[in-house]
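One structure below.
Apart from one protein chain that is not included, each protein chain of the complex appears where it belongs.
Letters A and B name the chains as they come in the text, with residue numbers starting at 1 for each one.
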Amino acid sequence: MIDELLIAQSLIKYYRTGTGWSEKKARPVKAVDGVSFTLYRGETLGIVGESGCGKTTLGKCIVRLLDPDEGKLWFNRDGETCNILMLNKKDGFDMRRRIQMVFQDPYGSLNPRLNILGAFDEQLRIHGFGDRAKRREIVAQALERVNLQPDYMYRYPHEFSGGQRQRICIARALAMSPELIVCDEPVSALDVSVQAQILNLMKDLQKELGLSYIFIAHDLSVVQYMSDRIAVMYLGKIVETASADELYERKLHPYTQALLSAVPVPVYGAKKERIILKGDVPSPLAPPNGCRFHPRCAHCREICRQVEPELREIGTTGHRVACHLYDGKNE
Amino acid sequence: MEKRNSKARSSLARRSWQRFFQNKAAVAGGVVLTLILVLCVFAPLFTPYDPAYADVSQKLMPISAAHPLGTDRLGRDLFARLLYGGRYSMFIGLAGAVGASVIGVVLGCIAGWFGRRIDRALLSISELFSVFPQMLLILLCVALMGQSVANMIWVFVLTGWSGVFRIVRSRILSLREEPFVESCVANGISGGSIMFRQLLPNTIGPVIVHTTLATAGFILAEAGLSFLGMGVPNDLPTWGNIINAAKRIDVIVNQPMQWIAPGVAISLFVLSINFLGDGLRDAFDPAQ
Partner (left out) sequence: MEQQMILRVKDLQTAYYVGKRRVNAVNGVSFELKRGETLGIVGESGCGKSATAHSILQLLPKNGRIEGGKVEYFPKEGEPVCLSECKRTGRKMREMRGGEISMIFQDPLSSLNPVYTIGDQIIEMLRAHEKISKKQAAVRAAQLLDKLGIPDAEKRLRDYPHQFSGGMKQRVMIAIAMICNPSLLIADEPTTALDVTIQAQILELMQQIQQEYGTSIMLITHNMGIVAEICDSVAVMYMGRVVEYGSLKQVFTNPKHPYTVALMQSVPVLGMGKDKRLVSIEGATPDGSTVFKGCPFADRCTKAGPHCFDHPPVETEPEPGHRVSCHLYTEGGAAE
């Protein structure tokens, strides 16, 4: 049975730049500019894109570290759907427990002055997870779940390696018995051999606990391995979304094609046709008119410079792409 | 369970102490400081004299068994005055430094955490205090509020908080961006709790150092002010007042002990506290 856990509806988040009196004059950075997606319960939605595409901002909006300027986030809360951006204080607080986040930097993610128990304790206490003994038990269980010894809870962050710290961060999220974990580049700061440990662990936990993930990363091969569905972002917008297999087999958007071809494959003789994009990602301060990708696109036509393409369904598999190349094709 | 808990919990502190004890200068500073503290705090055990009791028959006595450092012009025992004077000097220095640090830490946390307008306002105030010549401000305050130990401390607190304020503020400003803080926010932990329970312990190293150094600085400042006659009332034997009493040319030449002894006391105290402060900073640096 598939049911929706989280639906984002045209989320918008602009950053105002500049300070003081110039605040009103400054142009906003359009970090997230009308993003919509659906996440099903027990599945992983991968969000992939290069730096500056707004994927981290999007993640922070979902855990409400940032408040989106516009848009709706529908969350299936015990069978009833609610917009988590409009909840009252008490329900909003409860949502913070249900949606957890794991960050990129395992070194900055733990307070160096608190031991592991201390790092977990306050959030458990304020969310009403019981008395001290009970909370300690929860921490021990969470640590065991990520294959760490329970008595590590009395140690301090500096005693752990990067991989262990990331496990602890995952345990900190798990301790809250969440339904959704937003992972922002959870393995990109780790060594290759340790990355595999964390990815395997995350997959196991998903199977055991029925968790849903939003997996944000720049590394397409990791995202493709972890996700059921993938959304490709470019300059604040989703340019293509499809199931992971579909996206690999039938990539439609020229940007997705370039991104896929740019990933180096560790196989001998796999030298394939690389699509080299011209130039850099434009500044999100002044995104190009029309299709945001057109200055770097090899298939750019007149219409691309003027009209911004909409994300439209191609075929019946839930494959959606925002590109004029597919205008009028099997809608 | 509980027992193992406390043992393991102290591991960070224990490592810090181990590092501290490897630093010889810091340990020496600590020992000298403790010695001075014990001498001053338990002064009645080390000297039978009352520092204020003037025995004119005994004036300007040389060093002897009865008077280890001799007596002054009014026949008061110099050693007793030095010990009792240390009490006042240290109390003024320490109270001033701790008070300034408390204010600086609280305001620094608030400014760093809330940022924007509150930060700008507090920063302007602290700049106001630091661009104004400190000595002038102190003189002004003393002139307005009169001479007393309490006023002296207030003056030091008022003029001294901006240093700690800036240390704490900048630490909090950078810590605020760390993911562990974001994790707290995302879990709905309140700002006050994040500020004081999560962030404050991370700033404590530089604050300790600054406080110890400020203690030394205030003791020097107190001595300077007393020397100028603007410090604490003359009848209280602070180290500064003792030197002040010895500033006549004939005393400087003929009774050198009158100014050498308090001078050495101040120098020793300031030096040892500086070494201790440096050692503490290195020992409690979480980056190590």
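Throughout what follows, a contact is a pair of C-beta atoms (placed from the backbone, for glycine too) under 8 Å apart; a residue touches a chain by one contact, two chains touch by 3 or more.
Keep in mind that what you see is a predicted model, and the values were worked out from it rather than measured.
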> Which of the displayed chains are touched by the chain that has been omitted?
Replying inline: A
> Hey, which of A:8, A:205 or A:220 is the one touching the hidden chain?
Replying inline: A:220
>> If I consider the whole complex, including the chain that's not displayed, which of A:244, A:291 or A:322 touches that chain?
In response: A:244
>> Touching the hidden chain in the complete assembly: which of A:56, A:123, A:197 or A:212 does that?
In response: A:197
> Which of A:101, A:205, A:233 or A:281 touches the chain that is not shown?
Replying inline: A:281
>> Going by the contact rule already stated, which one of A:54, A:71 or A:163 would touch the omitted chain in the full complex?
In response: A:163
>> List every residue of chain A that touches the chain not included in the displayed model.
In response: 50-51, 161-164, 191-197, 199-200, 203, 218-222, 224-226, 228, 244, 248, 258-271, 274, 276-277, 280-281
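Heads up, the rule we're going with is that only the chains that are shown with their structure count from here on.
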>> Taking the mean of the CA coordinates per chain, how far is chain A from chain B in Å?
In response: 50
> Quick one: in the complex, what on chain B touches chain A?
Replying inline: 4-5, 8-9, 11-12, 178-180, 182-190, 193, 197-198, 201-202, 286
>> Please output the residues of chain A touching chain B within their complex, sorted ascending.
In response: 60, 63-65, 93, 96-97, 99-101, 103-105, 108-115, 119, 122-123, 126-127, 151, 154-156, 158, 169, 172, 176
